[in-house]
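The complex is shown incomplete by one protein chain, all other protein chains being positioned as in the whole.
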Amino acid sequence: MPIVVVLVLIVLGSVLFHFLSPWWWTPIASNWDYIDNTIIITFWITGVVFAAVVLFMAYCVFRFRHREGSRAAYEPENRRLEWWLTIVTGVGVTAMLVPGLFVWSRFVNVPSDATVVEVVGQQWQWSFRLPGKDGKLGTSDTRDVTAENPLGVIAKDPNGQDDVVVEAADLHLPVGKPVKMLLRSIDVLHDFYVPEFRAKMDMIPGSVTYFWFTPTKTGTFQVLCAELCGQGHPMMHGIVMVDTQEDYVAWLDQQQTFAQLSAPQQTGSAEQAPGNATVSALKVAAKLETVGSR
Amino acid sequence: MSVILVFLLVIAGFAGWWLSHQRLMTKPWLEQGAAGDFVPFDRSGLPTAKIGLGVFLAVVGCLFALFTSAYFMRMALSDWQPLPMPRLLWLNTGMLVLSSVALQCASVAARKRQMDTVRLGLAAAGLTAIAFLVGQLMAWRDLTADGYFLASNPANSFFYLITGMHGLHIVGGLVGLGRTTAGAWNGARPERLRLSVELCAMYWHFLLFVWLAIFALLAGWAATFIDICRQLLT
Partner (left out) sequence: MVDVTPADAVPPAEVAEMELYHPHSWWTKYVFSQDAKVIAIQYSGTATAIGLVALVLSWLMRLQLGFPGTFDFITPEAYYQFITMHGMIMVIYLLTALFLGGFGNYLIPLMVGARDMVFPYVNMLSYWIYLLAVLVLVSSFFAPGGPTGAGWTLYPPQAIMTGTPGGQEWGIILMLVSLILFIIGFTMGGLNYVVTVLQARTRGMTMMRLPLTVWGIFTATVMALLAFPALFVACVMMLLDRALGTSFFMPAVVEMGEQLQHNGGSPILFQHLFWFFGHPEVYIVALPAFGIVSDLISTHARKNIFGYRMMVWAIVGIGALSFVVWAHHMYVSGMHPYFGFFFATTTLIIAIPTAIKVYNWVLTLWRGDIHLTIPMLFAMAFIVTFVNGGLTGLFLGNVVVDVPLSDTMFVVAHFHMVMGVAPILVIFGAIYHWYPKVTGRMLNETLGRFHFWVTFLGAYLIFFPMHYIGLMGVPRRYAEMTDVTVMTESAHHLNSFISIMAFIVGFAQIVFLFNLIWSIRHGREAGGNPWRATTLEWQTPQTPPAHGNFGKELPIVYRWAYDYSVPGAKEDFIPQNMPGTFGPSREPA
């Protein structure tokens, strides 16, 4: 009999926890409230099913638990009941899937007026690149990454010269304008994730991935890495600041372009000493220390 | 991943055919009291060992189908440079065909209980299979000598990986063939020997088939063939 009470308590407790506990998603700061709505629909459908199944089970135990001389009914199957349950389940699943797919098609089709921002992940920091006056990002290649050219922008590409490079610093975005985030990595998998924006996508070395969103609130938001990227993974934070248009322009004016950054160092040598395992391990430790101190 | 999905579809076909003979629509609770009349004894008439080998070959087929899938996916990337097929591979293919034929003869002879032919077939199969392996190693050596190293291009990597994996399966088969051959010389029971020989032959034919498929794949004909199919479809 305790099991009956416990089953009922589990349902009640879970529902109360859901509605009363202080742990819930952070307030949204992007256009993806569609996603939140889909989650709410899913919560309602699944919550009802969970409560129904567990309460039904509790009732069965209460009503049909073993008593002296009792005997179970004999009922191998009930086609009609099974078909009905299948159909009802199918309807419930469709009710979750269809809105989900609609929102997904919105998610993968970027509006044509979205501006482009490139995010480059590396162990364990975020860098950004914005197209300059020409509105075009220059091409890039991991092979061109050196200490002086940390994002691997191809120096010969004229489109890249006026690109704004923000290395290991905060990104600013104007509020209310759709942005397409182009995601790139120069070492391992990372994932650019701002919980308030709801959207995220892995970044893969060797290819460019993307997602888009429209920031709807000004403020400072923390960037988290959401794909395991080695020891420094939990420390790989960044900052995105969503500004008003004027603040954004003011910030943008202070940034340096690729041409400005690389001009004085054209003669510098990018020679790298071949390292062995211990040297690499020391580098990892040093890297972690710098990341940790930020 | 389309190759492995097609492969699994074939497996699913077999599974579906088998399931369709298991009377999945019956109501088992109504069929009580009978062992043999309307509940027929439905095991396969084939020897259990053959069924076992068949299941194992499905697993091996799955393995090579997955390698093929990975091959096509990796091939689509930009740094792929096909490597020339050593001419020696044709000779090796011939050896493997001979090996299969020899085992088929041994298998037919075992059914007729012609022990001498069985022994001859087994020995010939073993020797040609070893010749195939030596030939494969020489092909590897030639390629390396010409500068096609394992790590220098993904096409090379796949060549060594897939041929190596196939070679390992032949080596495994040679262990079984060795035991069968020893049995043939030491007077194993005829039914038992016949089963062993048939199992060897089954395994050999399958590995020959796999070899032909991966030869076509590595030489680039498979890709051409798929391209033609795709064009026909669109």
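Letters A and B name the chains as they come in the text, with residue numbers starting at 1 for each one.
Criterion: a residue touches a chain if its C-beta (ideal position, glycine included) is under 8 Å from a C-beta of that chain, and two chains touch if they have at least 3 such contacts.
Here the structure is a predicted model, which means the values were calculated and not measured.
A.B. asks: From the list A:L97, A:V249 or A:A263, pick the residue that touches the absent chain.
C.D. replies: Among A:L97, A:V249 or A:A263, only A:L97 touches the chain that is not shown.
A.B. asks: Given the full complex, what residues of subunit B touch the hidden partner chain?
C.D. replies: Looking at subunit B, the ones touching the missing chain are residues 1, 4-5, 8, 11-12, 15, 19, 22-44, 48-49, 51-52, 55-56, 58-59, 62-63, 66-67, 70, 73-74, 77-80, 150-151, 154, 157, 161, 165.
A.B. asks: What subunit A residues would touch the chain not displayed?
C.D. replies: Interface residues of subunit A facing the absent chain: 1, 3, 6-7, 10, 14, 17, 21-26, 32, 34-35, 38-39, 42, 45-46, 49-50, 53-54, 56-57, 60-61, 64-66, 70-78, 81-82, 85-86, 89-90, 93, 96-97, 100-101, 103-105, 107-108, 122-124, 141-143, 145, 147, 152, 183, 186-189, 191, 193, 195-196, 198-207, 209, 211, 222, 224-235, 237, 272, 275, 277, 280-281, 283-284, 287-288.
By definition in this document, only the chains that are shown with their structure count from here on.
A.B. asks: Quick one: report the Å distance separating subunit A from subunit B, using the average Cα coordinate of each chain.
C.D. replies: Chain centroid spacing, subunit A to subunit B, equals 44 Å.
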